[in-house]
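With one protein chain held back, the other chains of the complex are shown just where they sit.
For chain A:
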Amino acid sequence: MNVMNSHGPIHRQRRRRPLCRNPFYLQELGLAQPGSFQKRFLSSRLLSIVLDPTTSVSREHAGAVNTVDIEEAEGRYLLSGGGDGNIHLYDLDVSEREERRVIHSMADAHGSYGAHKGGISRVRWYPFDNGMFTSSSFDSSIKVWDTNTMEVACTFDLNNKVYSHAMSSKATHGLIAAASADPRIRLCDLRTGAFTHSLAGHRGTVLTIEWSPRHEYLLASGSTDTTIRLWDIRKSTSCLCSLDLHNSNSPPLAETNSAHTRTVNGLNFTPDGLHLISVGHDDKMRLWNIYTGQNTLTNYGTLMRNQFVNNLTPLISPLSVFGGSPSYVFQPSDDRSILMFDLLDGSLVKRLKGSYGRVIALAWRPRTQEIYSAGNDHDILVWAPKSSNQDTAIRAIADQDTWSDSD
């Protein structure tokens, strides 16, 4: 023990002080971890994220944009669903080399047979390819769309307002979990086009629902009854536990358990599936450990404002795969800004201001580290890391001070 203590620092010192500090050289020598280089670069880019002055998405929706999603297969196509009941599809790579580009909608669901009659609450790409996407709407239906023809392939009628739905990116079961005004969670089977079974347990409207990216049958849902429930859909008594913010020793399904003091309207798993983050109308964000089902008691501060009854999913930057690196969570706030927190220690990193509408949904584009935000000002905004190769001529005008000599 003594020896270890005396030698440890020396040993570490030698390891930590290589001859050269050039990261390229370090990587070449194999001294740096494989992911560290990428991690370093990405985190510096993330920290410099601002409203992208050169890219804009044209305003297509006639109402608030309720949801946006970018497919994972290529990271190229963006779906947006609006309060006007329309769904638009954008190609984000279009005219990428242009100095000042505007991304126009390449297709929309307007006028197609069987389109939604109410506002869209959530659109989601099929996790495995971009030939299909699903949408849920306040007209109490979930529809499955063929992307190429922009036509409805299948409709599930739930008889209640649908606030959200989810498909597992892991599983092969092809089930869509639907969160609706009905306290029961309905599972829609894509293979048969019918409902399989319902998960009963909530006592209020279910506003948010997510599949775990690690376990294919694990489902998490949040409701107006202030609880977050974890489900194993295979079990007959399917509810595993209801999360408790006080970490009390009560049984996992106790009535007294509540995850927030008020309605829970946002849930998201970290990409590794080890943690769950939740937001509620008590203006709080909480981080839960999925293995223990305990509140990690991370304090995200009191800056967040969240009072609207809609699905408001926090966005987690998928950086945690590089182990130990800081990963960030982006959470829209009702004061028209997006708050960027450090996921694990809860400190506010940055506040993204600039939107003129309340931000309702966020989408992450991994390839370029861009965030697309949808707001109730009918706009989709692009937030991108500050690039160095901006239009320097215009920049110069803005950068110069023009004090007149007489002053």
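Here is the rule we use: a contact is a pair of C-beta atoms (placed from the backbone, for glycine too) under 8 Å apart; a residue touches a chain by one contact, two chains touch by 3 or more; residues count from 1.
To be clear about the criterion, contacts and distances are computed from a predicted model.
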Practice item. From the list "Ribosomal RNA-processing protein 42", "UV-stimulated scaffold protein A", "Cytidine deaminase-like protein" or "BZIP domain-containing protein", give the UniProt name belonging to the chain omitted from this structure. Key: "UV-stimulated scaffold protein A"
Practice item. Using the touch rule from the top, list residues of chain A that touch the missing partner. Key: 51-53, 56, 59, 100, 336, 353-357, 377-379, 381, 391, 394-395, 397-404, 406-407
